[in-house]
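The next block holds one structure in the form of structure tokens; read it before the comments.
Our next item is chain A:
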Amino acid sequence: MSTSPAVTVVAMIKRIIPAIATRGRVITMLAFGLLPVVLAFFINRADDGGDDFVAADLLSRFSLLIYIPLVVLIFASATLGTLREERTLVYFWLRPIGRWQIAVASFVSSLLVLIPVISVPTILLAAIIGDAGDMIGILMAALIAIVAYGALFTFLGLVTQRALVWGLIYIIVWEGFLGGLSRAAGRLSIRNYTRSALSRIADAPSIIDNPESMAVVIIVTVCLAAAGLVLTTWWLNALDVD
Partner candidate 1 sequence: MDTAAARDTSPSPSVISASAVSKSWGDHQVFRDFTAEIPKGITGLLGSNGAGKTTLFGMLLGLHHRSGGQLQVLGQDPNTAGPELRQRIGYSPEHHDLPTDVAAQDLVRHIAEIHGLPKREATTRSSDALWLVGLGEERARPIGTMSTGQRQRVKLAQAIAHGPSLVILDEPTDGLDPVQRDDMLELIRDIGTKYDIDVVLSSHLLEEVERIADNVVIIAGGTTAAAGPIQELRVGGGGAVVVLDDQHEQVAQGLRARGIEVNIDRSRLLIGGDEPIESIAGAVRDVVAEADASLRRFAPIQQSLEDLFLAEVHGE
Partner candidate 2 sequence: MVVVDRISKWFDDVVAVSDVSFTLGPGVTALLGPNGAGKSTTLRMIAGLTSPSQGAIQVLGDNPRQSAEVRGRIGLVSQQEQLFSEQRAVEFVQLAATLNGVGDAEAAARSALQTVELDPDDLRTISTYSKGMRQRVKVAQALVHKPALLLMDEPLTGLDPRQRLKMTALIQQLGAQGICVVVSSHVLEEVERLGSSVLVIAQGRLAAQGDFHAIRQLMENRPHRIRIRTTDARALASALLTYSGIHGVEVVDESELLVDTNDVALFRKRVAPTARYVDAQLYEVQPLDDDLESVFKYLVGR
């Protein structure tokens, strides 16, 4: 007597979303995202001869390097992290369902929260200072970032109680510092692929040198998401739940 996975996954998502998308968190993260929008709006009014390239460039630097990774870290690591910290994971874990369903439910929950939280300020910003090509490019790049970082940080939240600290160190030290040292190291950072996507779609070569092709970007993203889900499932199966 088991229900279809779709039903159970949806039931878990309905539980996880309100737990991670607390009002304070959503408002704070939206506010961070909207700050540049407000600034851009005033700048645009004060000076209407703005340069076109700036939008994509600014967005790529601010959004892809700082804003999106941090917002994804906060929400995605909270999905399983909160369940573990509050010791309520047992209410999902001790049920006659495959553990992959829990992994999928957490991952999808973070996507469902992150996509609106991130795209609202992104669309507004692109609308104010960019053109349509920029908007599609930045949205695609943002989506790739959400999926890739989301899978990684969902897993991180399950593995360690201090996911935020390790995530910050990863973002600042690995992606921000080491990733910039050499081309080879750069390929091991997610931002290489998100910036490549933006560079290709928005046709903005100034963003990154030698961008990867879109095919590579998509393959890498899908592989990362799959790896994140498999690792999460495997870790859930081996876990000692308390």
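Methods note: contacts are C-beta pairs under 8 Å (C-beta built on N, C-alpha and C of every residue); 3 or more make two chains touch, one makes a residue touch a chain; residues count from 1.
The candidates were selected such that all candidates are chains of the complex that A comes from, given by their letters.
Source: prediction; values computed, not measured.
By the touch rule above, chain A in this complex touches candidate 2 out of 1 or 2.
By the touch criterion given at the top, residues 1-3, 7-8, 11-12, 14-15, 18-19, 86-88, 90-98, 240-242 of chain A touch candidate 2 in their complex.
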